[in-house]
Structures are given as structure tokens and as C-alpha cells.
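A single protein chain has been omitted from the complex, and every remaining protein chain is retained in its original position.
Order of writing sets the chain letters: A, B and C. Residues in each chain are counted from 1.
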Amino acid sequence: MITLQEYLSVGALLFTVGLLIVLFRQNAISILMGIELMLNAANINFVAFSNALGGLTGQVLAIFVVVAAAAEAAVAIAIIVLLYQNLGTVDVEKARNLNG
Amino acid sequence: MSAEKVAFFILSGLTLGGGLAILFSVRLMRAVVYLLVSLFGVAGLYILLNAEFLAALQVLIYIGGITILMVFGLMLTGPGQFVNPAESRLKAVAAGVSSLTTAIVLLLIVKKTKWPAGTQALAGDTTAEIGRLLLTDHVFAFEIASVLLLVVLVGVALFVRLARDGGKP
Amino acid sequence: MSELAAVLPGVLEKAGWSVPGGLVPVLAMFICASIVAAAMGLSAAVLVWAERKLAGHFQCRLGPVYVGGKFGWLQSIADGIKLLLKEDIIPADADRPLFRLAPYLVVLGVFLAFIAFPVSEKLMVADLNIGIFFILAVLTLEVFGVILAGWASNNKWALLGAMRAAAQMVSYEIPMGLAILPVVVEAQSLSLKSIVAAQSGGMLRWYVFQPPFFMGVSFLIFFLAGLASLKRAPFDLPEAESELTAGFHTEYSGMRFSFFFMAEYAGMILVSGLAAALYLGGWHGILPGQSGAMWFLLKTAFLVFVMIWLRWTLPRLRIDQVVYVGWKVLTPFVLACVLGQALMAYK
Partner (left out) sequence: MVAVEKDVRTDELVINMGPQHPSTHGVLRVVLKTDGEMCLDAQPDIGYLHRCAEKIAENLPYGQFVPYTDRMDYVSGMGCNMGYCMAVEQVAGIQVPERGEWLRVIVTELNRIASHLLAFGTYGLDTGAITPFLYGFRERELVLDLLEMLCGARLTYSYIRIGGVDGDVPPEFMDKLKEFLDIFPKKIREYNKLLTYNHIFMKRTVGVGVLPADVAIAYGVTGPCLRGSGVRQDVRRDEPYSVYPKLEFDVPVGTDEHGPIGDAWNRYYIRIRELEESAKILRQCVKMISPGPVLAEKVGRVKPPAGAEAYTRSENARGELGFYIVSDGTMTPARVKVRAPSFSNISVLPAIVRGQMLADVVAIIGSLDIVLGEIDR
């Protein structure tokens, strides 16, 4: 028997790992990976709650998160490719001219 | 320890280990493979949580879609991008500290809150039930999601056009 | 698998082996896995031989004749031994771990898909209630393996092959997935067992022949898209021999190369079998009341034959034409089919 707490801990840790990747890495694709991990962490929590409470709403929400993640990844990759074509880099530290 | 528990530890190990491996890998392509491992672990956790449909969805969308998109992104952003540049020390420390704080806070919340114990069995065919829910209770969100996808489709098509014309609209 | 797990303790007891109760499901799992793996390898070997023999006859020649006496029936075993004994070459600048990993991923994808493969009512590893969806999901693993293989080889031809594979799969997964929907709408289930069960009662109950033929059209689309996702001719661009030498597996040799081969042939069986189960009534016979694994295997074999036939007859499409067909021909048609079937089900 695995308790809800254990699942939530995994979710929390995965979220932290994702956050670490986003903060540590400068490469835009790496950052995207970190964001995906964070979204997955949220999904684990949703599904764990769904399982614990006996409703399917959590799973439905998780499906929406997956949809959003897919959409986000598509746009992000398109932006990254465009960034590379215009600036010749995907290093977010170097692509500063949006800072003004 | 029951078989379920063993499976849980293996799968969470895969999930978190894959995530950490992304953090420490220097080659981006390998990072994508580690991401794959991590996402597989999550799919396994879904199965443990009796969410088979979501597990299959996870594999289909993440592995069949998002990781492949990332590989595409890697291929299209040139060979120079495979190795990450070195980070500044200050930034690393700041990132580490803030992440550690987040982790501690989150874990504390998980620990301190009184969660409902045990699980409630889900009745019948969850897949059919999810479908029903999507088109009844959550039909508004469903429509929003489809509009979102449409917007993404159009937006990405526009981006591709921009990319082909050399960034000029 | 659950049935195997139920009878296993008795069998073990008779044999005089004592196995702790908790290990029985694990043991059953291993047995099933080895059966699937063996069946996959064996069927791939048989198919390689059949393809060579058929290709020979399509081309006014004999095909293999010597190995094993008559008909060269041991040819693919000989080929397998040759591939096993061949030196395993990894290019100097390849990404070694990924290069090694890729063939396994490709095989794993197909292998996992066989778990829900419905040979007959009893002969099925597991009847998952998301059966068909599960198969579609794990098959994407193969795509990733192919891309990884192309990338890790550090060869420009392989990279181009991988890019083609990715573009092709992305365009064909969608019609393939959508083509299943009319059947799912009609059967009200994702489980392959119940989908096949809904088609019992003779040939006219098969989904292909159901008027107004939305499912007949989606059968054709499923088969074509399946062909494309298997990278079989005329959609064999990722491994186009005359253009990309061998595409994503240019740098592979020996056993690793044969893994790609095995995945392709097992995939042929998988797609044909799925088409047979989804649209052609699976294990149900032509007349009402007939059923059995034989029927399923016959239908699968026929579809595999069609695949081989197409391969040795048609030239190869170009990548823009492949993508065009996927997005602008198959997808609209299949969407119309889904819509039509949904409207039919609504009334």
C-alpha cells in the first residue's frame, strides 16, 4: 500500500528537479525539459489525488495539462528554432535584446 | 515489502533519476533520452495509480510527440548547441539554494497536512468515464483546450513561415 | 496472462517445484514475455524467408532454393547466424551509448505492442481495457528509437533518414490513430477483445463491410498509414536505399542491424493483425459460428502478403509527396469518416 503522501513527495521532488533544471541551465531546450518535468510533477499530484478521492476529475485535469504541455512544447520549439535562426544561439543568457 | 511498493520505488527512482540525469548531462541528446526515462517512470506511476488511460496518453503524447519535437529542435539548432555552456558560480548557488528551499517547503507541506488515508476504488471502465466527463462536466475546458490547440497550430505555422522568410513577417 | 497465472501453481506443483506465491505473477510475466519474444523472432524469420521467396516470384526468379533442401526454408536462419557472427561495428565518432540503445528501443516498442495482440479469444497476453490505444502509444517508442539511431550514428545520411522518419511518422500517426476511431465509436470500447467480439456472426458483420462504409474507408487509411509508419515501400523513405544508402541504419551491422529488421517484420505482423482485428473480424470466420486463431492468422497473412506485394511493385514516393498524402489526403478523409460514424452512432 502506497500512501498519498509518498506520491506527493515524488511529485514535490520531481518539481524541484524541474525547477533546478530551469534555473541551472541556459540552453532553451534544457529549460523546456525542466518545464515538462514540472508539469509532470503537477500531473502526478492530480492523479494521486484522483486515486485517493475516488473521482476522475483529477485525471481529466491531468489530460488538460498534457494537452497544454504539448501545445507549449510545440510553440516553444518553434520559438527556439526561430531564435536560433535569427541570433545564432539558443542560450537564453545571450538572447537578451527582448530585455530592452 | 509488497510488489506494489517495489514497483513504486523503482518507478519513482526512474522518474527522479532521469530528472537528475538531465540536470547533470552535458550532451543535450542524452538529456532527451533521460527525459524519456523520467517520463516513462511517470507513466508507470500512473499505472500504479489505476490511471491506465493517462499512462498510455503520457507515452503517446510525451514520447511520441514532445521528445521527438525536442529532438527536432536539437537537430535544427545546429551542432554547436549539444554541449551546454558553463554556468556562473553565483547563479548556480542561487539556483541551488532557492530550489532546496522549495523542496523543503513542499515536503514539509506534504508531511504536515492531514491527507485522507487509503484509496477509494474507482468504479467500472475509467476510460469511458473520462470520456463522459470530458464531454459533460468539463466540456467548456475541453472546448478551450481545442481552441488552444488551434491557436498553437496557426501560431506555429506562422513561425515556420517567418523562419523560412528569414525572420521578416 | 492472468489465466496462465491461475494455472501456473498447479503445474508447478505437479512438476515438484515450490515457488513462493508472490512470485507466480512474475513468473507468468516472464513466461509470457519469452513466448512473445520467441514468436516475434520466429515470425520475423519466417517473414524474411517468405518475403524473399515471394519477391523472387514477383521478379521472375526463384528466390532462395538451396539452404535447407527444398524451397530454401532455412535461408533466414542462415542469415540470422551470419548476422550474429558478424563484427559489431560502431563508428568512431558515434554517440556510443545511444547508438547501442537505439535498436533495443525500436524492438521494445514493437515487443510491448504485442502484449495486447489478439490472436484468439484465449491466445492473448493481456486484454487491456485500453488495448488499441496502448498499442498506438508504445509504437511511438519505435519512432524515437529510429530517430536516435539516425542521430547517434553521426552520419549525414543517417541523420537525413532520421529526419525523414520523424516527419513521416508525425504525419501518419494522426490518420492512423483517427482511422481507429470509427471502430471504437461502433464497438464502444478500446479493448481489442470486445472490438473483435462485436464483429461475430459471419463476414457481413465485419466492420469493413458495414454500410455506409465509413469503416471500410478507414480500413484502407489505417492500412496505408500503417504501411507508412512501418517504413515499408512505397513509404520506405527513411531507409531509401538509392537515396540515403540505408538511411537511419546505414552504420549498423550484425545483430544490431538485425534488430531493426526484426522490428520491421514484427511490425508488419502487428499492423496486419491489428487491421484484421479491428476491421476484418479478428478470429471470426467467414460464416457465422466459425472462429479460431486460424482465421486471424489467415487474415493477417493475407494482409502481410499485400504489403510484400506492394513493396515489390511500386516505386518510392518523395518526402514532400508522403507528407502531402498524410496531411492533405488521408487526414481529411479519415476525419470525414469519424464524423460520419459519430453521426450514425448518435441517431
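Criterion: a residue touches a chain if its C-beta (ideal position, glycine included) is under 8 Å from a C-beta of that chain, and two chains touch if they have at least 3 such contacts.
For clarity, every value in this text was computed on a predicted model and none was experimentally measured.
Among C:S34, C:Q188 or C:T313, the one in contact with the hidden chain is C:T313. Considering the full assembly, C:P234 is the residue among C:G145, C:P182 or C:P234 that touches the omitted chain. Residues of chain C that touch the chain left out of the display are 55, 58-61, 156-157, 160, 163-164, 233-234, 236-237, 240-243, 245, 312-321.
The rule is simple: only the chains that are shown with their structure count from here on.
Put simply, the C-alpha centre of chain A and that of chain C have 32 angstrom between them.
Here the CA centre of chain A is 5 Å from the CA centre of chain B. For chain B, the set of residues touching two or more other chains reads 53, 57, 65, 72.
Among the residues of chain A, none is found touching two or more other chains. Those residues of chain A that touch chain B in the complex are listed here as 1-10, 12-21, 23-27, 29-30, 32-34, 36-37, 40, 43-44, 47-48, 50-54, 56-57, 59-60, 62-64, 66-71, 73-75, 77-82, 84-86, 89-91, 93.
Remark: chain C residues 22, 25-26, 95, 97-98, 101, 128-130, 133-134, 136-138, 140-141, 143-144, 147-148, 151-152, 159, 162-163, 166, 169-170, 173, 188-190 touch chain B in the complex.
Residues of chain B that touch chain C in their complex: 3, 27, 29-30, 33, 36, 52-53, 56-57, 59-60, 63-65, 67-68, 71-72, 75, 125, 127-128.
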